[in-house]
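Missing here: one protein chain of the complex. Every other protein chain is in place.
All chains are identified by letter, namely A, B and C, in their written order; residue positions are counted from 1 within each chain.
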Amino acid sequence: MSEVREIQEKHIDEVTVRFAGDSGDGMQLTGTQFSDTTAVVGNDLSTLPDYPAEIRAPAGTLYGVSGFQLHFSSSDIHTPGDVPDVLVAMNPAALKKNLSELKRSGLIIVNSDSFDKKNLKLAEYESNPLEDGSLSGFDVMDIPITTLTYAALEDTELSQKEKSRCKNFFALGLMYWLYNRPMEPTIDWIEKKFKNKPQFIDANEKALKAGYNFGDITERFATRYTIEPAKLKPGIYRNISGNEATALGFVVAAEKAGLNLFLGSYPITPASDILQYLSNYKEFGVKTFQAEDEIAGIASAIGAAFGGNLAITTTSGPGLALKTEATGLAVMTELPLVIVNVQRGGPSTGLPTKTEQADLLQSMYGRNGESPVAIVAAATPSDCFNMAIEASRLALTYMSPVILLTDGYLANGSEPWNIPAVDSIPEIPVKFHTEVENYHSYSRDEKLARPWAIPGTKGLEHRIGGLEKANITGDVSYDPDNHFEMVKLREEKIQKMKDSIPDLEVEGDKDAEILVIGWGGTYGAIKEAVIHTRKKGYKVAQAHFKFIHPFPKNTEEVLRKYKHVLLPEINLGQLAKVLKSEFLIPIEQFNVVRGLPFRVGDIENKIIDVLGGSNE
Amino acid sequence: MSEVREIQEKHIDEVTVRFAGDSGDGMQLTGTQFSDTTAVVGNDLSTLPDYPAEIRAPAGTLYGVSGFQLHFSSSDIHTPGDVPDVLVAMNPAALKKNLSELKRSGLIIVNSDSFDKKNLKLAEYESNPLEDGSLSGFDVMDIPITTLTYAALEDTELSQKEKSRCKNFFALGLMYWLYNRPMEPTIDWIEKKFKNKPQFIDANEKALKAGYNFGDITERFATRYTIEPAKLKPGIYRNISGNEATALGFVVAAEKAGLNLFLGSYPITPASDILQYLSNYKEFGVKTFQAEDEIAGIASAIGAAFGGNLAITTTSGPGLALKTEATGLAVMTELPLVIVNVQRGGPSTGLPTKTEQADLLQSMYGRNGESPVAIVAAATPSDCFNMAIEASRLALTYMSPVILLTDGYLANGSEPWNIPAVDSIPEIPVKFHTEVENYHSYSRDEKLARPWAIPGTKGLEHRIGGLEKANITGDVSYDPDNHFEMVKLREEKIQKMKDSIPDLEVEGDKDAEILVIGWGGTYGAIKEAVIHTRKKGYKVAQAHFKFIHPFPKNTEEVLRKYKHVLLPEINLGQLAKVLKSEFLIPIEQFNVVRGLPFRVGDIENKIIDVLGGSNE
Amino acid sequence: MSNTEINVEKLTAKDFSSGIDVRWCPGCGDYSILAQVQRTLPNIENIEKEKVVWVSGIGCSSRFPYYMGTYGFHGIHGRAPAIATGLKIARPDLTVWVATGDGDLLSIGGNHFIHACRKNIDLKIILFNNQIYGLTKGQYSPTSEKGKVTKTSPYGSVDYPFNATSLALGSNASFVARTIDREPKHMAEMIDRAAAHKGLAFIEVYQNCPIFNDGTFSELTEKDTKEDNVVILEHGKPMVFGKNKEKGIKLEGFHPVIVDLNDPKNSIDDCLVHNEKDDSLIRGFILAHLTDSPDMPTPIGVFRQRIKPTYDEAMVEQIDQVTKKKGKGSLEKLLFTQNTWEVK
Partner (left out) sequence: MSNTEINVEKLTAKDFSSGIDVRWCPGCGDYSILAQVQRTLPNIENIEKEKVVWVSGIGCSSRFPYYMGTYGFHGIHGRAPAIATGLKIARPDLTVWVATGDGDLLSIGGNHFIHACRKNIDLKIILFNNQIYGLTKGQYSPTSEKGKVTKTSPYGSVDYPFNATSLALGSNASFVARTIDREPKHMAEMIDRAAAHKGLAFIEVYQNCPIFNDGTFSELTEKDTKEDNVVILEHGKPMVFGKNKEKGIKLEGFHPVIVDLNDPKNSIDDCLVHNEKDDSLIRGFILAHLTDSPDMPTPIGVFRQRIKPTYDEAMVEQIDQVTKKKGKGSLEKLLFTQNTWEVK
């Protein structure tokens, strides 16, 4: 880095970068590496991977474009950014697909080698945008990345194809240079990943360094940026995605409850990762059963719950639909069970790789009969860790199925996570029932939970099932009054959980005119919108639901305090429906269902709109 | 019937009779025969079969008791009656189980032969209620029915066991005498049923006549009752159950649409009858596919709909839960499909043979994503016929899945049905798309329906599926704005149906202080309660929802007119939730979830309660 | 948890009864199965009643767990094998039995059944095959014969039936047997054998439903016909049947044929010798398909038994191996992995 050229070092506060290329170009990897490194240097960050449903659509096509957006900053941030400042486009299709969302006058780094006739045609370009002036207004850096990568790898033994695969590392290196990030974390990663393939270690490192050095050497970049570490709360951090956080949460919950963890699951995008993570933790005794279908996934978990495990099942929308009948069985048998639903675009197969919040009503009501379950939702990627533990705690304490809702954005997105000290996480007290005297399978404690007496316990042999149960004895009962009693008891038990969930917290202006509420993965976008509008002088407050069934005790009180209650949701108004029917309170809805997280700006505008327009 | 004994002939207006006995005693048959005969003599009537989930539990046990209640009258009636006037109890268990619901000073006819030690013990009687005075206050006729039946069949060739099986006909004959009904319809039925077993024809007829004659001869009955024919609307009538009416409705709908009818279904109580009825109508070309499970049931129907049939699937609660994922596919592919859900007690397996209204929210919201379907509900057993046609009409006209909700009470209950002239039922215009020019699989007509172009049509080869569709072209599309557009379009299409469904009708007082609303099988009970309270001088009106998604156009207007809106439901308030969230109107709920139809008296009391108590 | 000393007192059939009133129809074949199970289980060595769990789906037969004095789970329709699988994996120390019907296991539950067979989950599955849907009052089932007239097939069903043993073998089940409700001793033996088998054990029981399908198996159960229609499989013994064991079965190519042993041209040595331990599935498959031809007798007994590691076992082993290699998991390590950084 001994350099004579005059380069301006500019300190900036935040940047949003989007990497885009073919599904085969390794953009998800590039994005993840950049994120991890950015995390390690101490920026706050938030990411949004966005990939097609096809595994690897034919090279160069528009529908084959895979993207990864990353927002990082020297201060607290909460979303992956509305509009990228920088676009790295590995081919014409990537440029075409992403250009419209780029910031005006933003920076575009393209692999100019890929702008040949064939690729232009595949991207449906009539003329070469690098030449026809259509990119005027942007800061375009057309760099022959392929050529430069080949050059850097000239003396390696790799085939051309293998060499070409290294070009994402070149791009990554260049970006590291541009944003002043160290290469070491990525070098470490490469060395571990290709442990058994030294030629790839060498090549990828060479490409990475070549990219970095290219930044240093070329005259094209006049400015280089520094983003200071964010002043986050002191602690040990790691970058974590929602799915990994969910998996870790359950391992911790099981240990804190002194139980074995059982996962019965069937792969489905975007939930498969959780199964994948958990299948690694054999040394924790975690049992993962890849079932033949979603029904077997939940049914096996119900069996494991009967057997005394912390039992969970993970899925996404269509899979949740398949689990409804069995969820009802868990309701009737009052067994602890956590069902994780990583929401994706629907209905039906819908948009499998996109995010949405449209499974709330299915979670609430999608079962035959009066069949209440608890519902909790994670607010950010790292919050998935907390909510997995919370869901487990509720399930085990109240002997009830609990649905944990996350979504595609939380699942694949990542952010720095202030890792909690293991001791600071409270135990989950669980006691299997063993006393033979006066045992009744449907007696209840003060929380209305029935005793958990597991097979193997002498003298407590009993039988449960999906037919209506007699209160206390647990015998099958067709008695009309008993049925009514049990229908009410099951709902009451869920309502009892109010005693052990936190009140709804309000952030923002004490004298706010508008309360913006939300649930799940929209937390960050709402939070930023609230910050921005407050900065503009509006009186705004925010409250976010992590517990939806039951609602926190103070919900009605909070909602009634404000002149306006605004609820942005990535659906047609599902939480709004529930709140309105429960409290008969008018709620202003803001619904955008585009398979993508909210744009902060859109929420901002809506807030201002509700408040009667600009106050400027 | 030449008789010297002085018998008082009493004209009465209405009676409620309950037959009760062992599951093996043929009580359902007895009840049905009595109903059919009662229908033929021109009374209005309403029935409520009530049988255990066990097929034939061991004789004499309490849980083995099967009952059949029948309310008949010389005027318009709407429910099977709150409390029986007469109980026919074939054994101690039947007496024990039903006594508490009998009218004070009601008539009890028991088979005294069955009151032996063993049966008394099985029925958990400490002493013989026929002897211990515990029945004082009732009018008890203890008749040795078994002995008398044996006597009547002395010279037949039957075994004792076979003879014993005839005793329900003895009881039926006695009841025919008591209520002055002809024996011919039953004799006809016996002759047809046992066509190939002449010895049974003879025996059953003998038993029937012996019962009848016993009434004539014995001195025990001082009074005999006549119930004049009801002054029903002129027309041809038959007695019909909800399930049969549903089946007939679909046969008619298919013919009126000029389509073949396809049913894909899996047996489940209380919906199996519909499959059973439809499997008989081969001469109408009806194809019934008994699938391997509920998912195959609906999936096959979706395939048949793609092929151009009027496709339906029938089930009950747990089965509906299993169909949710595939229902979403029908939503996305916008194919016409009717899903019949005969609701039963839930959650889970719940109370399989009991009635309930707790699947409304599942029907509304129980799918992943924003996945709207139309929902209609039948109000009375014979109304199932109309609503099956309506559901088909909506499905075919709007190219949409439609859920038709009935329930266990409607399904098994029966009433006289004024059979409509075949010509009076409107055609359902269906035109398969055949024009090749400008064909787009997701273009829309003014109703927002897409064209139905079925395989076999040359030049219209196209592909549909569960992934999001591009508006108009029907191509797979991951475009964010298209997705939002389509999410809105799908909901809009359902709302469009408002144009072709009738307004909500209000019956009762114009200046009513209270509007009692309801949906589905509670119609009759609400109607009687409204009539009774109006007779008592209260100002009451009634409106009943047969169309729930969408609601009729005038819904809000109607609801806002009244000081009180009361909504009785056999659930914890499901329609109330939907109405409250849609209109933010306060609704007084009345929820009783006992696996049984409402008692008219309970609704009556509630109405009076809401109006501030007695006005007397 | 296992403490064998507790079990010195010999358990009896009564210990395996829950005492709940049995609610099947009078004369139902299910009673016989219940009786044999309750009689057989106490004789199993070292059995601990509290470690036995009966799981079922929905159907008359699926009421079975209520009547057993063990732990029980009356599941939902078709899902018993899946519930049982989860339970067995979570708790390999338990003995998990499944009671199920032909609708429950082979119609709606078919997928879970074939997957449990394939994976060799250590479950004991008893199929109460009455060739009818009993609880829903008499619709044809996937084992009903073609042409059967039932409530949903008033003109005769057009379905070819499943052959349950064939399906189990096609799915590579490690233990496949058949017995009949009216053969209590044989049934007891099969239950005993299944209990002793480590791996998935499947027993098909032909069960009479006197209410909706009375007499379907009468040729196999009535005194005057059964000897001619049933062949009892015995390991290592030639396959012979008939009132005087005067008929044998031999193979012509792949086709089993009946030989008349009274005819001096034929000898018992020509007959197929049963070998339930055959490594390959073929022999079992031939036996399973004997029922395809109306002339051949129906085999009862163990069609095939093969010992191989069970799924639940393999999973525990893998966990043990990894734990041995990596050491017992530490939350500290798990959470505070590499790529952490500190903010001060």
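Everything below uses one rule, namely that a residue touches a chain if its C-beta (ideal position, glycine included) is under 8 Å from a C-beta of that chain, and two chains touch if they have at least 3 such contacts.
As the structure is a prediction and not an experimental result, all values here were calculated from the model.
Partner chains of the missing chain, restricted to those shown and counted over the full complex, are A, B, C. Only one of the listed residues, B:E14, B:D36, B:E101 or B:D202, touches the absent chain: B:D36. Of the listed positions A:S112, A:N128, A:N213 or A:S279, the one in contact with the omitted chain in the full complex is A:S279. Annotation: of B:I7, B:I419 or B:L584, B:I419 touches the absent chain (contact as defined above). In the full complex, subunit C makes contact with the omitted chain through residues 107-111, 114-115, 118-120, 142, 155-156, 158-163, 166-172, 254-255, 278-283, 285-286, 289, 292, 308, 311, 314-315, 318, 321-322.
Although one chain is hidden here, its contacts on subunit B can still be listed: residues 36, 39-42, 185, 229-239, 248, 251-252, 255, 260, 262, 264, 281-285, 287, 289, 291-293, 295-296, 299-304, 306-309, 311, 325-326, 328-329, 333, 418-420, 422, 454-467, 475-476. Within subunit A, the residues in touch with the undisplayed chain are 24, 53-59, 61, 63-64, 266-269, 272, 275-276, 279-280, 282, 288, 290, 292-294, 318, 348-349.
Everything below uses one rule, namely that only the chains that are shown with their structure count from here on.
Centre-to-centre separation of subunit A and subunit B, using mean CA positions: 46 Å.
Centroids of subunit A and subunit C (each the mean of its C-alpha atoms) stand 44 Å apart. Among the residues of subunit A, those in touch with two or more other chains are 325, 328-329, 333, 465-467.
Among the residues of subunit C, those in touch with two or more other chains are 58, 76.
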